[in-house]
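With one protein chain held back, the other chains of the complex are shown just where they sit.
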Amino acid sequence: MSQTIYQSFGYILPETILSVFFVLTLLTSIVGKRRSKYLPAYMALLGFVIAGIFVLNQMGTDELVFSGMYAVDPFSWFFKVIFLVAGILIILFSLQSRELEATATKYAEYFSLIISLTIGAFFMAGATNLLMMYLSLELVSISSYILSGFTKESARADEASLKYVIYGAFSSGLMLYGISLLYGLTGETNLYAFNQTLAIGGIQRITILIAVVLILAGLGYKISAVPFHFWTPDVYEGAPITVTAFLSVTSKAAGFAMLMRFFKIGFIDVGAQPVVAGMWEIFKGFRWTDIIAALSVLTMTIGNLVALWQTNIKRLLAYSSIAHAGYILMGFVTLSNFGMSAMLMYFVAYLLMNLGAFYVVMLVANKYHTENIEDYKGLGYRSPYVAFALTVFLFSLTGIPPTFGFIGKFYLFAALIHTNYIWLAIVGVINSVISLYYYLNIARNMYLRQPSETSRISFDFGTNLLMTLLIVPNILLMLYFSPVLAWAQNSVTMFGIR
Amino acid sequence: MNWYDIIFYAFAVITVVSAVGVVFSRNILYAAFSLLFTFFGIAALYVLLTADFIAVTQILLYVGGILVLIIFGVMLTSRAFNVEVKRGFLKRIPAVFVTAALAGTLIGVLTTTRWPSVNFLPYEETARPIGVLLMTQFVLPFELASILLLVALVGAVIIARREKEKRA
Amino acid sequence: MTLLHLAIAVLFLPLSGFTLLIFFGKKIRRSDLVETAILFVALAFSLYIMIEKLFILHLGTLDLTFRWIDIGALVGHPGFVLDLGIAIDNITAIMLVVVTLISSLVHLFSLGYMHDDIRYTRYYAYLGFFSFSMLGIVLSNNILMMYVFWELVGISSYLLIGHWFEKKSASDAGKKAFIVNRVGDVGFFIGIMIVFTSLHTVLFSGIFKGIAAGQLSGPLLTAAGILIFCGAVGKSAQFPLHVWLPDAMEGPTPVSALIHAATMVAAGVYLVARVYPMLDADALTVIAYIGAMTAFLAATIAITQNDIKKVLAYSTISQLGYMILGLGVGAYSAGFFHLVTHAAFKAGLFLGSGSVIYAMHHEQDMRNMGGLRKKMPITYWTFVIFSLSISGIPLTSGFLSKDSILGGALAYGMLSGNYIIPVLGYGVVFLTAFYMFRLIIVTFHGEPRDLHKFEHAKESPAVMTIPLIVLASLSLFIFYTFNPFSPESSWIMKDVVKPESVVPAAQSRGWSKPAVIETAMSPTASSTSSQAQSGTKSVTYYEEALEESHYFGMGLSLTLAFLGILAAFIIYHWKKIDAEKLKQSVKPVYTFLLNKWYFDELYGATVVAGTVRLSRMMAWFDGHIIDGIVNGAATVTRGASTLSGQFDHYVVDGLVNFSARFTGLLGRGARQVQTGKIQTYIVFALLGVIIIFFAFRQF
Partner (left out) sequence: MNLHVGLTDFLIVSAILFSLGIYGVVTRKNAIMVLMGIELILNSANLNFVAFTRFGLMNLTGQVVAVFVIILAAAEAAVLLAIVLNIHQQLNTVNVDEVDKLKN
């Protein structure tokens, strides 16, 4: 139940810890040597680990705190775990990034910004208030603008950050305008109040539609759904690889969490009896699933089609991540707990495979100094283990069986078929087939093409270990996914909503 | 027609006209000064809406803070004050079209919507209740905003700072 | 719970060693020692588990089951759950020790034997992987996981046998082992499928429960039992799939000791022991006959072999036959006991032969040896102990286990009338003693035949002799019982109790009273009401028979064993009978045996040639008949096809090309939108907002 403000502080311990470590990590720049990356990185890691302990402690909590501002529920818990894992992995990746080393002398700021982005993502996942949604989204955005332009000697990164900040500020402006309209309609910024107002009825749908579409523009920009995706390829290509990987997972997942919570809490008819168990009823007349379905189809189709033409692997992965947003959106169209748990499962898969792929891309960029797909020729001979790892991740991204990506896609499609969205499932399958082409093209380059140079390049122990740590769950979870499934199924609960 | 209406229309016109100036002015400094008038106009509108605290904040932060920031930005980035390169005429057509469509739709929807209540309330003091709200109901956004400002501060500094040890 | 966790540690220790060596083997100095140390840790854990479980806590079966897959969410499907896990009962606890003991000793031995190998690290990695797989088989509490580990054992043995893959014979032997094993595994897999489709579980406990509840019975149950046994036939090298094992001697000798004495081949026996409760009378009879046949066949071949390792290989097959025979006749505890004792003395024999081969610079033909007794005293004396043990001479462990198997076989023969089984069993006793002492005499006694190699021969280093001494001491009775003449008093016989059969009474082997023996053997004879009593009585009758046969059996086997040893000494040591002359006089038999009953030739002529002939037939059929039809039809369809070809070319290809090009163009079009100018992006996003708004105005 709702908590008093004093009690509420007990529920944001992980966020508080992260904030404290944000400051501490910043302060390491005073204490340590300016060029040392280890002190801030370890400080940030420590912060993540301690926050992780507190997050784990919150398992099963289902509370609404700070007078309905923020929900600490299984749903947000799920995402918090994802953010923490992603954050830790990104810090580990960053320690090896040559890109950062070449330009940045500001490691303390870099790692503290990773923490601040994670704080924003935490709040995004739990925000039940329009103001909180806006503020947390802005926190994530501002952190990511700075991160994407972090290597500022690189013209690409500068361009990326400029485009990002203009596009982001504009989108959040649209969203804010939409929020103001919703506020005008209900007199509250609280999502639950909005739901109650809808339940009473008597509000013009057209106004709600325009408000929701404007808010959708803000959310769509975060999850890079077509037609709000345009910034994605440019920013992903321009930003440092570690940042790109971070944005593609944490920022996107946070956007999805917010999207799901906004629509689910706002538009579910709590009083209605569901026709099918596990499905939700939305207020009559608000068929926003059609909008989501349309966005989903557009997003995955355009993402995949444009990816076919890419020659830069970062840009290709950017389009691929757009396509994956489309896949994940499919699960939301079903309006069911099944679909939602499928989406959550997909996030786990997406985290593992996408971060893995970006990691390999970073390693290759470190040692081979290229991001060009053509230059991946013969990687299978030159660095066998790295090539193997990339193949696993690409298989997972395509959704081919011995990987967890397959299970993720399988459950998404199953959810669609379960709720009779067969046409959407077919579109999804066709898209997967298209994606097969460009993913396997990389694998073909690595194994079937002769390299122009044949010297072998090997990687050190830590690198191989980290890579193994990413490969193993990708395969292991295909064989034994029940815990993830159970976790996802338990995590569809949002506070106050069945 | 009473004084309130007249004042409203006067400030509304000032606001809109100066906003047009911001958007269409060729000279960046003129645009910045037009923006000043827009902010003032909006602040006046806030006063009309009996939101005195917001009005003051608007003037303090926007005029005193953001606008100064913008002007600094203009000065730091422009050799002459007129950097606005010629605008491509063709690109303005779709822009005008899209914006007009948007404005039309918005105004159409907003004017036809029955908003929950349109009673005009008598003036009440706002500074104290807002302060109380900030410390009670809105304490979490308040904290979040503080982190956000810190991040923005740090970010702005590291991005804008000239590197002393810049490499060749 | 702690014991289970310890068991999980035991399982994963060798795997961690494997991972370490595969990935970082080159980085770690003396990675071999790391791997060996890991195995000794696993051994210590296993010993602790066994002692805790059997002697201190006297625990029942420990079980750790987890839900592997639970698909309840898919509507339109009744749901599907699969539980997996590990369990430790008495035989598991003992097997853990056996596997880790032999494995760790082999690791130790290999430090000396494999020292100069080029792929030394990889060899140790494979050893670790093999140990992991084997421990997995032992610990699984379900047939699915067991099958997976079963295949892993297959793979790792393939890698180990083919370790010297530059030698064609070695890589061929690896392939042969793999393929022959697959034949048995296919049967095993079908058996698993039968069980799973009718019982919807893979847990052994669930399977037995389901069978007890009558969900699987009749011929299908018999078939399931025999098919699962097929797996054991392959892995334990039983007739007729025994052909891979002798060839597998191409692998390094310590590998032979590990794989072919104690672990991999014992897996089959372990499998039969595991699924024992679900085997019905018919299946058990099949098993008993296969076992007896194997024991006899292999023993006869062993007599004629001259390669020291080949003799041991056939001896292994023969002893495995004993174990299977023991299980088949119902002497469950004895069969398992023999598995344990055999693991010790056979591993010892292999390692001893390895020691000899090492000393003789990789000479394996015993005709070139001789007189090594004085040069290698430790090897010699341990070898003698192992041989006495395998021959079943009192005061050794082999005597205990072998004697009880033979007693069981005799009782079984008396009860069921299958006299051929005990006859074969006792025959093999003679043969075993004979070929083992032939081996000893030819190798260690007499005059050296190859003086040059003899000169350089010397006792092996301590890392190689210590395992021999350990194993030799384990081949003495004292570790198993204090009374050297009473197998029943050994702790293994006490702790390994024959599990209750869950087979429906009509199908089980009920020895209610002597008069009904024949009818009880046939499934339909007895009525259900009398089964309740016969179930309890059957044990009594079988035990009575055991009791009766005990002393007679013991006497008989001892006599035969001594006769065998005597014959060996007469022929090869004192040379009272000229071996050559003997060979000449029974030349046809001798050649027959020397050529291993012509099994390889038989398979070559039937299976291989059959396949070749079949494919030739197919080719002929294809060339003459199909082509004829096709050609005839072709003329008819040519006209049509021209037409359709045109259609294909212009319409279908066009469509395909078009769709491909269209997708490409779409992508290219969408790509053109990405101009790189941020304001274009914003305009498109705005257009998107407006379009969405108008498209969904109806909401």
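Letters A, B and C mark the chains as written, and numbering starts fresh at 1 in each.
Note that a contact is a pair of C-beta atoms (placed from the backbone, for glycine too) under 8 Å apart; a residue touches a chain by one contact, two chains touch by 3 or more.
If you're wondering where the values come from, they're calculated on a predicted model, not measured in any experiment.
Every shown chain touched by the omitted chain in the complete complex is listed here: A, B, C.
Check A:43, A:100, A:135 or A:265 against the missing chain and you find that the one touching it is A:135. Residue A:145 is the one among A:145, A:404 or A:439 that touches the chain not shown.
The hidden chain makes contact, of the residues A:15, A:73 or A:159, with A:159. The chain not shown here touches chain C at positions 671-672, 674-679, 682-683, 686. Chain A meets the missing chain through residues 131, 134-135, 138, 142, 145-146, 149, 152-153, 155-156, 158-163, 165-166, 169-170, 172-174, 176-177, 179-181, 183-184, 187-189, 233-234, 237-238, 309. Looking at chain B, the residues touching the absent chain are 1-2, 4-5, 8-9, 12, 15-16, 19-20, 22-23, 28, 31-32, 35, 38-39, 42, 45-46, 49-51, 53-54, 57-58, 61-62, 65-66, 69-70, 72-74, 76-78, 83-85, 87, 91-92, 95-96, 98-100, 102-103, 106-107, 110-111, 115-121, 126, 129-130, 133-134, 138, 141, 145, 148-149, 151-153, 155-157, 159-160, 162.
Just so we're on the same page, only the chains that are shown with their structure count from here on.
Chain contacts here are complete: no pair of chains fails to touch. Here the chain at the heart of the shown protein, by mean C-alpha position, is A. Farthest from chain C, judged by the mean position of CA atoms in each chain, is B. Annotation: 31 Å between the Cα-based centres of chain A and chain B. Between the CA-based centres of chain A and chain C the separation comes to 49 Å, rounded to the whole angstrom. Chain centres here are Cα averages; for chain B and chain C they lie 80 Å apart.
Of all residues in chain C, those that touch two or more other chains are 687, 689, 693. Of all residues in chain B, those touching 2 or more other chains are 105, listed in ascending order. Residues of chain B that touch chain C in their complex: 91, 94-95, 98, 101-102, 105.
Those residues of chain C whose C-beta lies close enough to touch chain B in the complex are 679, 683, 686-687, 689-690, 693.
Taken together, the chain B residues at the contact with chain A in this complex read 105-106, 109-110, 112-116, 136-141, 144-145, 147-148, 150-152, 154-155, 158-159, 163, 165-167.
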